[in-house]
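Here the complex is missing one protein chain, while the rest keep their positions.
And then subunit A:
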């Protein structure tokens, strides 16, 4: 007998008692999307023939990377003990860069499935999101996935999870999203354990925005969870943080295709369409209320997304600057956290200084720009935001080394984070060594099980954005997982290191580093550039400097021979074509003063060593 509900409950007319809202907390590739797909199938909302693998991951780039960036909510019917229930499954982003979105998604739920790969155990980011869910008082249903794998060790990881959430190992469900084993039981557990939503039906309507997505045809689609009252079709609504009002052109639920309804009631999760074109007009975390009978208070204090990492993006072909601008504007329609302003680099030309939530956000954005808009980009080394106070007591926000004030500095403050690393115990040494070399201060260490350890450090964010994760992975044979969370700021002894070519500063290579690491950076960069820049007709000194003090120097010797001595028995064509090729190559050179620097030199010098290895693998 199929447990599919024969008559699903009608949205806006559903008793909150019959509603269950939950999300899935899982690490990338622990099988969240496969499990979600299986649920869609079992509850009958997606017919088998419409099923495509990982239905809920819509963007190509997400599918490619197996990452769910944007959450969506799906309404599914389920029958249990002869009652029909309505589930809203809220798909949360798994990555730390999007922790604000995760938080809002958790707000929309009463329960969370903690999904862990039975062959790998829990990862740092999952742990972070688990703690977040516990802070939000969600009921946690622990689930081990992929039990069909030969390498699965369900007993071991069940014990680990039980230790973390304080349950018995036997209470940890064992499922396989792939074969479907245990999934029906899981759906029943959701009915039994996740509390029904509560709210005041008579109060003015309040709904929380937990996601907002731009759709080319429909404009912004806003996902909400109704807390009090109800919202109806054609109603005038108001965004409480901005006071902006809109008409509800459409209201509905996802199944997972959008399905218009008459409205949404208490505890229900669905979408709103108002015709706005920009996700920044429909902000995650904001409260939607009714214009006719507005509520007084927001559900939660609204917080603007704050970019943590900045990088300059420059088109390799300078004429593509307008294309880049347009592309960034389009991405911004769907990414409220993305912000940018024009930047001019003497070395790289016109581009944009772009702020990101974190490194993954940066990487995804860059990849989308390259894939979807066919842009070839140079990105400068990522850096964090510094607060620099000069001698006169004036404070500057520095998101770009070029904004670093000249002259004496009274104080520099940099963001610090709490970093958590989960790693097999054998790697404790290398991880501690790495964290210490990155100015980390140890906060604590806990054994999750006999073999796995959680190590906590307080570290400057700048150290994390510079190559940290790649280094961590290579020191731990890929086993380490990392999570970090901004905790505040600290004063630090930082300096700006400039790189000079023939005495001319190359702004693209300037970096803000700790004074103790400045020399290292200077030496490395100068020797890299010496190898990357072809010899010119004159000698070119490559120097690294702090202010006017030179800390490292290399020389690119002048080229003395640039002529083909043979004419190849009258094969003039060959010689001419060689010259034409060289001429063409010259077009791809950037001039720094009188020095010709190939684009490739910028790209290679600016990419981290491990980053370029990564590229090579692809």
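Brief remarks follow.
Criterion: a contact is a pair of C-beta atoms (placed from the backbone, for glycine too) under 8 Å apart; a residue touches a chain by one contact, two chains touch by 3 or more; residues count from 1.
Throughout what follows, contacts and distances are computed from a predicted model.
Think of the chain that is not pictured: of "RagB/SusD family nutrient uptake outer membrane protein", "Heme chaperone HemW", "Acyl carrier protein" or "Phosphate ABC transporter ATP-binding protein", UniProt labels it "Heme chaperone HemW". The residue from A:293, A:515 or A:574 that touches the chain not shown here is A:574.
If you put the hidden chain back, the residue from A:437, A:537 or A:555 that touches it is A:537.
Residue-wise, the contact with the chain that is not shown comes from A:564, picked out of A:410, A:442 or A:564.
In the full complex, subunit A touches the hidden chain at residues 537, 557, 559-577, 579-580, 582-583, 586.
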